[in-house]
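The complex appears here minus one protein chain, its other protein chains still in place.
Chain IDs A and B follow the sequence of writing; residue 1 opens each chain.
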Amino acid sequence: MMDHAPVLMIVLPVFASLALTLIGPLGHRAAYGLLILSIAGSLAAAMATLVQVVQAGRAVQYRMGDWMPPMGIELVIDHLSAGVLVMISGCALLTAIYSMHTARQDNPDRLNHYYALFALLVAGLMGMTATGDVFNLYVLLEISALSSYGLLARGKGKAYYATFRYLMMGTIGASFYLLGVGYLYIMTGSLNMADLSEILKQPELGESVNVRIGFTLIILGVWIKMALFPLHAWMPNAYSRAGTTTACLIAPLMTKVSVYVMLRIMFTVFSADYVFQQIAWSRLVIYVASAAAVLGMITALSQRDLRKMLTYIIVAEIGYLTGGAWLANTAGYTGAVYHILADGLMTLCLFMAVGAIIYRTGVSTSAAMEGIFQRMPVTAGVFLIAGASVVGIPPFCGFFSKWYLLQGAVQAGEWVFVASLVIAGLVAATLFFRLLEKAFFGRLDDAVLETGSKTSHTAARTIRWNEAPLTMLLPLVLTGAALLGLGIYTNEVVRYLIRWSVPAGM
Amino acid sequence: MFSPAFYQAAPVIAVCASLGAVPLIAASRRHPNLREFWTFAAAALKFSMVLLLAGWVLAGNVVEVTLIQVLPQLGIRFKVDAFGIVFALVSSFLWIVAAAYTIGYMRSLSEHAQTRFFICFALALCAAIGVAFSGNLLTLYLFYEMLSLSTYPLVAHHQDKEGRGGARKYLTFLLGGSVGLVLPAMIVLFTLVGNLTFADNIHTGIIPPGTGDTLVFCLFFACLFGFAKNGVMPMHAWLPGAMVAPTPVSALLHAVAVVKVGVFCTTRVMLYVFGTDLMDALNLGVLTAYIVSFTIVTASIIAMTRDNLKARLAYSTISQLSYIILGVALLTPAAVQGGIIHIVNHAFAKITLFFCAGAVYVVTRKKNISEMGGLGRVMPFTFGAFALASLTMIGAPPVGGFITKWYLLKGALDAGQLAIILVLVASTMLNIVYFAPVTFQAFFGRAPDETTGPTEIREAPLIMVVPIVAAALLSLLTGIFPGVMMQFVRMVIP
Partner (left out) sequence: MDDLFYFIISKYNYWAAIILLFIGLYGMIVRNNLMKKIIGMVIFQTAILLFFVSIGVKRGATVPILKFSPDKQPLLDAAAYANPLPHVLILTAIVVGVAVLGVALALLQKIQRVHGTIEEDEILEDMRK
């Protein structure tokens, strides 16, 4: 069983999705249970593989159908993918548990079909991360994209048009990726990542224009899927109009996995040397990333709808990640990888908290936050923890990713990026502070009217305690705790996981 | 007395005592007396730990404990040395005093949300001791931020419009300074030096030789203005705004914990990160002295114009904090000693002053000085303590403030900075101008005409008077027996 863990983590959700389409008549509890079982199995397999990778100190390779690479397709799980795999399945499991009430609310009639798409998306994402073949990655990319289109379209009325736009942009992105893979195939004759990296080491290929075009097309395609500014326009509408569960599932994961793909292509298929010497647009990319970070946060500040605000925060975080990856030093790379894990958790936490608040209050603008500390103290507390993490307050994980990113930027002398990180942090602080104020103070006018005088200190505001249901609260609190845990255990994560995956030549 | 292993654990216990009390306080929300018991128990535990550590440090030991290794090169690290002990002794002792006073105040006014208040109080004290015992800049930053966040609900306690405005300013300045200035400075320092551990003496600092002067200047001023809790102008605007908080908050936190943390962080960084040698070479000391002198004088002038007692005390605090920084910035042994001992003297005196203001409010609901005529005759203990504490501000014997003034003047003379001496003299005059009338009015003034005559007002409740008198007596004791605290200060700089 352990030998097959790499493939099980992809295959279990696929089979589950198949089963889920058929068990409609058994009712929604069966669907819920099956989904959770399959994703839990996927998580167990991912954790087993992680342990294996850390203990062995090298990548785990699994040959599909026992065909030898480079002819056969293989799954390669090294230190980088192992961490991301655990994050994907963990976040998916937490969302699945969380979805009990909201998914039923959004899909009263066809819950099992919704869960089938859910499982398929998870399978696609896990596959994208685990695969060692560039074309296989394209296929899985499209699988996840298609499932996400299906999931997103189950939002409110305006979701259809937003999903349509997303479909167009997503197809352009995936097609660019495919075209880039085509160029690489023409020049090298191989599709296996390890094989490609061997072949691409040859000097004449290093200088070849075709290879450069291939690289550019692949990276461009990935950037579209990642919603890097200015290619991000599809994301805010698509994610903010989705149902609560869909937003919690897709928002933390899809863009982060695309960042992972970028790292893979940049550093495993090509090499750090190639990217930073031959391509030499890293400074430009860092400027773009800085702009993404600052503009994303500022746009988030101006949003009234809570979920749109969160998607713009994602745009800013993608800016951090891209900048970190293109800084060309170990600290920047460590920051980027650590931030994939940290941001996945932070985004999940924020979306879950906001989802719970919207579920209970029925309002989706920032007015929903009024007085939330009295009504839903646990949710509000966890929301604040996630906010503190985004701003970068220790000991939460957001501080440590900022630490590494800033360190990398200072070492590389990229002061624009340093400034943008600091400014984005301050803007995020303003953003969350405004919400904190609303949450803490509630509606001030009511208080004054109630008590009659501003100086009466016995204002007994009888706001009912209406916390979110347990199935929503439990994953929320777990995620919040994970933010703290990841922060405190940064050293372990970096030492045992990330440090092993730093590419040579940095 | 105890084994060294015990002293390794002691700092952790001291910091976490109140952290452990938080769930206990939360659980006993329906039993106020039990809840108050937890607060006292935690305070007593904290103080006893600090006291034991003080004895250990006096014997010449320094305790270093790494709690968690969070980053490959850095961890959460505690270091207990003489400098930290001075601050820790003051805050942990005053917490006990303040806890008593707070309970009296909150109960007399039947304040709402008392459980939340005491939880945040406990967290704030945990952070304050954490700052005192920090062994590197990362730990300092961590506890500094924790203090900002845990005191927000305290400042915003009344949850009214004024509270919102005050609390907003509070967090804006504090977080803006720390996230915007201190964080990048910390990262740049880390990149330069390779770690962030404080030096073990005040002379060498940790900045490698050969670092560009501009960079050092930028880092230094980022730290000076970034630790906005120190009230250096222009980052002072949060202090008067934070006075909307209930008086116990103003007393303990804004006279003792929060602002002292700011000053402590600033001076810790000045002495143990930059070091006196570097500051001397680049004339940073003199420059800082002039910058804070501006704050000293301006804040005093503004204090004169304020009628609200707490506002006047707030501006006085801003002015007095800069005394501490001034002392350290002058770099001569006497001045540095004066600056550090003022941490102690000012704390005892200011807390007394704020306690008095609170007592007056509880009894008479009055906030403005102009309305307090003749109150001294009815509240003799309160205003007697006030008078004694004002002497510290003015710097007259026999209270501790005199010791401070003495050392500062001597230090300024040693440094040859005559302008600074002028500043000190001028501010003493200004202090007299805005403190003396309060006492004078209270004892010898005429009561304003009211329907409720002053005969209906009695002295404040005992549970409030006792801490007030205790704090005032402490100010007196530090003046008569300065040696007790000075022995620690002499270990910092002989």
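Here is the rule we use: contacts are C-beta pairs under 8 Å (C-beta built on N, C-alpha and C of every residue); 3 or more make two chains touch, one makes a residue touch a chain.
As the structure is a computational prediction, the values presented were derived from the model and not from experiment.
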In the intact complex, which of the depicted chains does the undisplayed chain touch?
A
Quick one: which of A:D78, A:E142 or A:E414 touches the chain that's been left out?
A:E142
Per the whole complex, from A:T163, A:S282, A:T379 or A:T479 the residue touching the absent chain is A:T163
The one of A:A59, A:L137, A:A153 or A:L196 in touch with the missing chain is A:A153
Absent-chain interface residues of chain A come out as 135, 138-139, 142, 145-146, 149-150, 153, 157-158, 160-161, 163-164, 167-168, 171-172, 175, 178-179, 182, 185-186, 191
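Simple rule for what comes next: only the chains that are shown with their structure count from here on.
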Based only on mean CA positions, could you tell me how far chain A sits from chain B in angstrom?
43
Complex contacts: residues of chain B adjacent to chain A
68-72, 75-76, 109-112, 138, 141-142, 145, 149, 152-153, 156, 158-164, 167-168, 171-172, 175-176, 179-180, 183-184, 187-188, 190-191
Note: in the complex, chain A contacts chain B through residues 388, 391-395, 400, 402-403, 406-407, 410-411, 418, 422, 425-426, 429-430, 433, 436-437, 440-442, 444, 447-448, 454, 457-460, 487-491, 494-495, 499
